[in-house]
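The complex appears here minus one protein chain, its other protein chains still in place.
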Amino acid sequence: MPYNILIVDDSRSMRKVIRKVLDLSGFQMGECVEAGNGREALELLESHWIDLVLSDIHMPVMDGIGFIRALRNNQSWSDLPVVFITTESNEDRLQEAMDLGAKGYIRKPFQPEEIRSLLCQIMGESDGVPRAFSDEGCDF
Amino acid sequence: MDCVELGATATPRKKIKVLIVDDSAIVRKIFSQELSRQEDIEVVGTAPDPYVAREKIVRLRPDVITLDIEMPRMDGLSFLRKLMKYFPVPAVIVSSLTPKNSEMALEAMECGAVEVLAKPGGSYSVGDMSVQLVEKIRAASQARLSPVQQGGATSPQKPGHAEWSKALRTTTHKIIAMGASTGGTEALKSVLTQMPPTSPGIVVVQHMPPRFTTAFAERLNSLCDIEVREARNGDSVLPGLALVAPGNYHMLLRRSGGTYCVEIKNGPLVCHQRPSVDVLFHSVAQHAGSNALGVIMTGMGKDGAKGLLEMRQAGAHTIAQDEASCVVYGMPREAVRCGAVESVVSLGEIPRTVLRILSS
Partner (left out) sequence: MGFQERSAMKDAISEVLETMFFMFVDFDGDCPGDHYSDCESFISLKNNKGRVDIAFKVREEFARMISANLLGLDELDVTQEDMEDTMKEFANMVGGNYKARFDVNNQWELGIPQFRNLTGTSGDPADAGLLFFCFGRSMGKVEWWNRAC
């Protein structure tokens, strides 16, 4: 059951790392597109049907909070799952992200396993949700 | 624009490619079986959930999908909204006859689905459904997904109450009869939301299964200035009220003393439909003559054309929705072709045209 992923981070390296972690964790990835900030992400969403967004918070042009707020104000994406992967440590800001409907957050630096287990929780084995991870398991 | 041209000539057509999206294996099997009997339809695939459906839609490019609105893995409505955004394809909503699902089906029409089909159950057999299924798939395959000037929101200007009340001062004895099919729920919404409480009484036939018509009338009632309800036998046709024919019954206009009322009755399908627009229009021509105004709107087939012609011959004014604003330009075209139509106007112009005719 492949899922289409959008990775939003102003660091190209970070986007590559996240993509790699997903690959190695056995995540069933369909299309994977990348954006450098929230504005670019919104533009990409116009033409790509995305199932899950992994986004940074600190970004130029439009940050992760502005981005998720824009998503929630658009009926097409109001239920799009968003996970933040961020250096943000400000609890108020992380809470704000959660209040805006983020599915969770992971603090950088992260262990690959943290991403896998959070995504398992969100898109994984739970009832009624198609499995997001292959049976071969992960390869960290 | 994703629109299928409606060819006037009967050239040998390509088969309609259908994808069946339903979590029930039995439904997928029955649908596949029933549809494969049709020469003009080919089932290119089936999908048990929206994720598989998406993959197959991208790969197989179906002309029409049937979509179960209650699927476990993703809310059918969000799926439909996304589908219409990224891979617009005419969708026939398949839904069971519960009030909640009827509402969801209506919402699906607002999201861009073009037809709704009731799942078999009770006295409604698989056989009945098959006929409907094939009809609706054919209609959906003709649908243009972005008709010009869709919905009332984009219509040029809503006539003000002052204009209406001036026009309607002496029109209490008038009635308006409307008929629509594919794409009609949204088209009727667009017109009826612009009618003022002083409007003449309105009688409406929209081809839809029972229960859905109930939900449709309730939905319109919540949106309109006029009162809208599903018609019951004997209901009077009054100013500021629109009566929607209940699914699976015909609705006829009758005279009762100085007023009009409706008769709701069983009977054979007319033009494959029950309620049938022709049945309503015929009765309106007989009983209201030149006091009536007939409107034929978007939809597949010929239902209403003959009845509208009778209305015109009895002295009624007649309006047809134009091709560009129709989801399927079938019924209005047929009406125009047989000479039943006085004015052809876009969806957004219908209320204004009604106003103009009533005030002249």
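Think of it as A and B in the order they're written, each chain with its own count starting at 1.
One rule holds for everything that comes next: contacts are C-beta pairs under 8 Å (C-beta built on N, C-alpha and C of every residue); 3 or more make two chains touch, one makes a residue touch a chain.
Everything numeric in this text was worked out from a predicted model, so none of it was measured.
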| item | value |
| --- | --- |
| Chains still shown that are in contact with the chain withheld from the display | A |
| Given A:17, A:45, A:65 or A:97, the one touching the chain that is not displayed | A:17 |
| Sites on chain A contacted by the missing partner chain, in the whole complex | 10-14, 16-17, 20, 58-60, 86-93, 107-111 |
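The rule we apply is simple: only the chains that are shown with their structure count from here on.
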| item | value |
| --- | --- |
| Chain A-chain B separation of Cα centroids, rounded to whole Å | 41 |
| Residues of chain B that touch chain A when the two form their complex | 49, 51-52, 54-55, 72-73, 75, 78, 81-82, 85-87 |
| Interfacial residue positions of chain A with respect to chain B in the complex | 1-3, 30, 47-49, 51, 75-76, 79, 128-130 |
